[in-house]
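Here the complex is missing one protein chain, while the rest keep their positions.
Each chain gets a letter, A, B and C, in the order it is written, and its residues are counted from 1.
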């Protein structure tokens, strides 16, 4: 009964940023999706996912992130990721996810890149 | 081939403080003893061991620390420990080591307590 | 401890219970660190192990509800490698029938899943899968890159 993922939502320079803490497995992915859909339902089109607090993900969790990307592409919005471990970034590249979502090293460049 | 323990020696308020980083097993204990004996051979009688960077020890490593305590008691000196994890502090109490060495929460109180 | 190289094999058996893959990932981490793999390589190994475990948990339908892992450090000091096997006694699958996932398609598809094997192959240096009606064994290898701990 490993702790479930903690998800927090904050505004940074007008942009909604979702912070995660813990393992992104299927429950973890669902937690993120819940918060993300709330933001999108509120009319926003851009979202930054700061994964600094996540050191491990699995492919079930990632496939839920693909659902979020699909939703965002439909409304011609944009999903960004920042603060990924090297392995998570590499995994996103292996999957080709990096073509459909922006990957930033740190939050500052993520906020700048997505709002600029 | 887990990394060997890193040991550093610094002066704090006139007191020699030994810092460790890593696992204190037999090699780790030997590394600490080498540095400690160098300090004692230089004529000093007090020594503070800051174990903040050590999250795990084993009883073979600790028995080498007992040798250091023996040497220090012989010259009527004093060995102090600071920044122990709760489990390491508990282990020192289980062994009765706490009667022959001072245990401080942080380095500042260690330096103050041993030089005061 | 004569044959030191051969001796460095650890076996782990896990129940198929949610989150137990984390235990496998911690064991993998310990073995990777033991042989001096760097932090990034270690991280890649543990992610691959997690994927292999959840595949067995989810797809094998093994009656004994267990996954069997081995972690072996082999090779000489210059060319050490970590070889990990993840085995289940489940119903198996035909690797040739597994479709290669494509992100363009998955973005529109109902089922977004199907990434585990691709991720494992992308993160490990060698991957081999043997699967039949008796079960599945996936063997994954990571070589230590020159320059310890890099």
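Criterion: a contact is a pair of C-beta atoms (placed from the backbone, for glycine too) under 8 Å apart; a residue touches a chain by one contact, two chains touch by 3 or more.
Keep in mind that what you see is a predicted model, and the values were worked out from it rather than measured.
Engineer: One chain is left out of this view; which of B:8, B:59 or B:115 touches it in the full complex?
Structural biologist: B:59
Engineer: Contact with the hidden chain only, please: which chain C residues?
Structural biologist: Where chain C meets the chain not shown: residues 1, 4, 7-17, 19-20, 22-23, 25-27, 29-31, 33-34, 65.
Engineer: Would you write out the residues of chain B that touch the absent chain, in ascending order?
Structural biologist: Counting only chain B, the missing chain is touched by 1-2, 23, 25, 55-60, 62-64, 66-67, 69-70, 73, 85-87, 90-91, 94-97, 99-100.
In this section, only the chains that are shown with their structure count from here on.
Engineer: With centres defined by CA atoms only, which chain is the most remote from chain C?
Structural biologist: Measuring from the centre of chain C, the most distant chain centre belongs to B.
Engineer: Rounded to the nearest whole Å, what is the centre-to-centre distance of chain A and chain B, using the mean of the C-alpha atoms as each centre?
Structural biologist: 45
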